[in-house]
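Note that one protein chain is taken out, while the other chains of the complex remain in position.
Right after this comes subunit A.
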Amino acid sequence: MASFWEYANPLKFMRTTDWLLPIVAIAAVVVTSIGLIWGFFFTPDDFRQGSTVKIVFIHVPAAMMAINAWVMMLVASLIWLIRRHHVSALAAKAAAPVGLVMTLIGLITGAVWGQPMWGTWWAWDPRLTSFLILFLFYLGYIALWSAIDDPDTGADLTAVLCLVGSVFAVLSRYAAIFWNQGLHQGASLSVAPGTRMDWAYKAPLYISMTGFGLIFLALVLAGTRTEIRARRMKALVTRERMA
């Protein structure tokens, strides 16, 4: 069994993703399409929310991936700080813009749904506030990456920022809950008793979530490959100048 750490070698990583990326990308398109089409056209309207309930098939997967992307960045940053694998740092860099866009999708779809349902585009609800704060953290992380020229210094600094930021992001989440009790309903999918979502909705939602996960994976792989190529190009240019 090949070890996971083999992919710390950029060559090995490129060779594997060469064939893996198209498969993941196609799977992402297919699965997401199935989930969304099923969700939009083949589910009944909710008896209270009407057809607006169908936005859940974008909103919940995007919100989930927004958080998962940050967790993935956290793990990748730790791997970079501890084992110094460049691919890991580049993967964290590639994940940030995807996470940022997922956060934005979550916020926008939430606003679009909230307007007819709650009668307002925005409310200072703990969940909404936490997401806005998460958005700010993504912005800061990306801004720091783009401000630093030296790639290794950039990777180190952003990794530490990601660690410290994670702690404060969690603190902010609890601060927001403490600060204001909100409008937002509880978790859409929960194992807790008393919270039910019918399978008619749950099945396409799960498919859609898988699809969003695959989209994220495909984009991160593509982004990491771009970063590796950019590094190689830089190395070639430097070598050319030296010669």
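Just so it is clear, contacts are C-beta pairs under 8 Å (C-beta built on N, C-alpha and C of every residue); 3 or more make two chains touch, one makes a residue touch a chain; residues count from 1.
Just so we're on the same page, contacts and distances are computed from a predicted model.
Of "Heme exporter protein B", "(2Fe-2S)-binding protein", "Molybdopterin oxidoreductase" or "Carbohydrate ABC transporter membrane protein 2 (CUT1 family)", only "Heme exporter protein B" is the UniProt protein name of the chain excluded from the display.
Which of A:8, A:25, A:101 or A:161 touches the hidden chain is settled by the complete complex: it is A:161. The chain omitted from view is touched by exactly one of A:139, A:200 or A:236, namely A:139. In the full complex, the hidden chain is touched by subunit A at residues 133, 136-137, 139-140, 143-144, 147-148, 153, 156-157, 160-161, 163-165, 168-169, 171-172, 174-176, 178-179.
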